[in-house]
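Missing here: one protein chain of the complex. Every other protein chain is in place.
To keep things simple, chains are lettered A and B as they appear, and every chain counts its residues starting from 1.
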Amino acid sequence: MEGHVFANLVVAALLVGSAALAFVIRRSELWREAAVQLARRRPIALAVVALYLVIAVLDSVSWVGGGEAGEGGDVLALHQPRSLVDRMFPLDFDEKSYSAPLASAEFYGGDPLEHPGLHLLGTDILGRDVLHVMLDGTRIALLVGGFTSLIVIPLALLVGVSAGYFGKRIDDAAFFVMSTLSSIPSILLLITLIMAMGRGPVQVCIAMGVTSWVGFCRIVRGETFKLRELDYVQAARALGVSDLKLIWRHILPNLMHLVVITFVLTFSGLVLSEAILSYLGIGIDGSWGQMIDQARDELARDPIIWWNLAAASAALFALILAVNFVGDAVRDVLDPRTLRERE
Amino acid sequence: MLAYVLRRTAYGFVTLIGVLLLLFVLFFLYASPHEMARRAVGEKAPPEVLEQWIVNHGYDKPKLWNPEAPLDTLLVEHFRRALTFDFGRSDADGTPITQRLREGMGPSLALAVPSFVFGLLFSVALALFVAYFRETYIDRMGVILCVLTMSISTLLYIIGGQFLIGKLLRWFPISGFDASPSVIARFLMLPVLVSLADGLGGSVRFYRTVFIEEGGRDYVRTARAKGCGDLRVMTHHVLRNSLIPILTRVVVAIPFLFTGALLLESFFGIPGLGSLTVDAINGNDFATLRAMVFIGALLFIGAQIATDVSYTLVDPRVRFE
Partner (left out) sequence: MSEPLLRVSELVTTFPASGGRAAAVDGVSFELAEGEVLALVGESGCGKSVTALSLLRLVPKPGRIESGSIRIAGREVLSLPLSELRSVRGKEAAMIFQEPMTSLSPVLTVGAQVAEALRLHEPISAAQARRRTIELFEQVRIPDPEARFDGFPHQLSGGLKQRVMIAMALALRPRLLIADEPTTALDVTIQAQILELLRDLQRELGTAILLITHDLGVVNELADRIAVMYAGRLVEEGTRVQLLGDARHPYTRGLLRAVPSLGRRGERLAEIPGVVPAPGERPPGCRFETRCPVKLARCANDPPEDTPVTPGHVARCFVVAQELAR
């Protein structure tokens, strides 16, 4: 299956999944109340995150065809899949090299541009429109945060609940694995994994997943210990309810608020880590981190080239800031103490 | 207490063995020496060249089991090297790794220790200040500032710091390192400042929460009731009782020292262990990388044990277990 078709299917699945999730939330009073509270506290931050989400989704839906090549145009480009975001820009939008935002001439040499005055944020060393590259980076950032969490959360839940619930040997084994992984400083572990697995977006996500699941797993394990000792859980066990059913009905639902909080709070850490990996040369192509990495020697030039760095930094900062604000609010809203008060 | 330290050290050793196992699995089982050769020499190299590379670097032994000489395997070699600190030669340029590690320690410490110490002092002091003014203008502004500064990537701090202070203001050199005591400070100033700015937000916010929580406890009320002034309450009661969460946070922050070392050293041209690691990445030097991970884990485990021990010094309830 072609790459872009796969991505389209994933987006479709995500949309269906989100709709299902929204339905489930509406039916539960606790979660509905929490969602309302969240929207009330941080409307702006939520809107910003939503905006990023929309851009990322738009950039993930792509197909071949449509559009016209300009004169002497790039016929090859016509047969590449182009996403909705790609289609917001003319097909043959590249210049030869650097140009300042809204400029009509190239930065070095002063030759006139193909599309004068149309590059809102200028062009980079390859002549690509910086705004376009920046928007593409949105998809990667959200991919990093979302896909990695998709790995981390189920894995941490599986290991944490098993260790906490069944204890003894399983717990010892889990504890050994967690200790080993967490005794290596995360950056070193990341580098090691990527060097061993190879450099590619999937490998980067897996590596980040392996590095970050331990923290959450510990929390899950601790909570499961506590939950297992609760009176009604003990009563259910005495009545002969099977372990699986107990976990599904009593333990997992009580861990959900932790899942949400952890997901939002680690999201920004993951995106920032990817930026650092890009600097080290082992990140994901086209990410904001890579843009920032390229910007390093652009600043050393005279006159300086600032628009590449500014665009990537602003995009990164705005997303992280918004997620941090939302994360704080989510934690406050889902804090078990406030949950209890509302009962 | 001695028994506790011994127990922790023993488990630390077990963990270290786990780390070595993980490294072995990743670099010898998952990614074979053949892989490494290909990456080092080039994708298109003919098989004989690859074989030669493998022999040159000592990877031509059986991985797990050698029927002729049971101890002459890559597995045993891997463990032996690590545990005797004889890391062999770099995969990239053949230089002896252990020597480079020793050379790199100094500059890395020269950067890491001031960053750590000043970072801790400043963040605790600032957090005390903000917590004292809880729920006033100062506190609210402080929290927002913290979230703002936390949201800026380390990379941007470094680039920004270099650009602003190095290039525009020319207060300190943009990069470079000279170990002679008279000038070493000039080269370290900027990286240490950048490291401070980067970590301040998150730490202040965390400590502030701790201080506010402790400040609401009953024993603080007792202290006030017997006539303690606010300053003394903060320094003698709240701070002392907050040492355990502070120490815990310090442990968590140690991995960031490693990240910081990697980025700061390579950006600022400081020839420490971080630079060494970055070079290893760029040069596909797996041997050096393995050594660095082992050393990193060793240091981290050591730091964790040290912090555990310090808990007992700080909180009498932990002492008498």
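Here, contacts are C-beta pairs under 8 Å (C-beta built on N, C-alpha and C of every residue); 3 or more make two chains touch, one makes a residue touch a chain.
For clarity, every value in this text was computed on a predicted model and none was experimentally measured.
Visitor: Relative to the complete complex, which of the depicted chains are touched by the chain excluded from display?
Guide: B
Visitor: Sort through B:3, B:168 or B:225 and give me the one touching the missing partner chain.
Guide: Missing-chain contact among the listed residues: B:225.
Visitor: Have a look at B:38, B:205 or B:237 and name the one touching the chain we're not showing.
Guide: Hidden-chain contact among the options goes to B:237.
Visitor: State which residues belonging to chain B touch the missing partner chain.
Guide: Chain B touches the chain not shown through residues 135, 216-219, 221-230, 236-237, 240-241, 243, 314-317, 320.
By our rule, only the chains that are shown with their structure count from here on.
Visitor: Suppose each chain is reduced to the average of its Cα coordinates; what separation in Å results between chain A and chain B?
Guide: Centre-to-centre distance between chain A and chain B: 25 Å.
Visitor: Contact residues on chain A for chain B in the complex?
Guide: That would be residues 176-177, 179-181, 183-189, 191-193, 195-197, 268, 272, 275-276, 279-282, 289, 292-293, 295-296, 299-300, 309, 313, 316-317, 320-321, 324-325, 328 of chain A.
Visitor: Which part of chain B faces chain A closely enough to touch in the complex?
Guide: Touch residues, chain B against chain A: 11-12, 14-16, 18-19, 21-23, 26-27, 30-31, 147-148, 150-156, 159, 162-163, 167, 254-255, 258-259, 262-263, 277-278, 281-282, 284, 286, 289, 292-293, 296-297, 300-301, 304.
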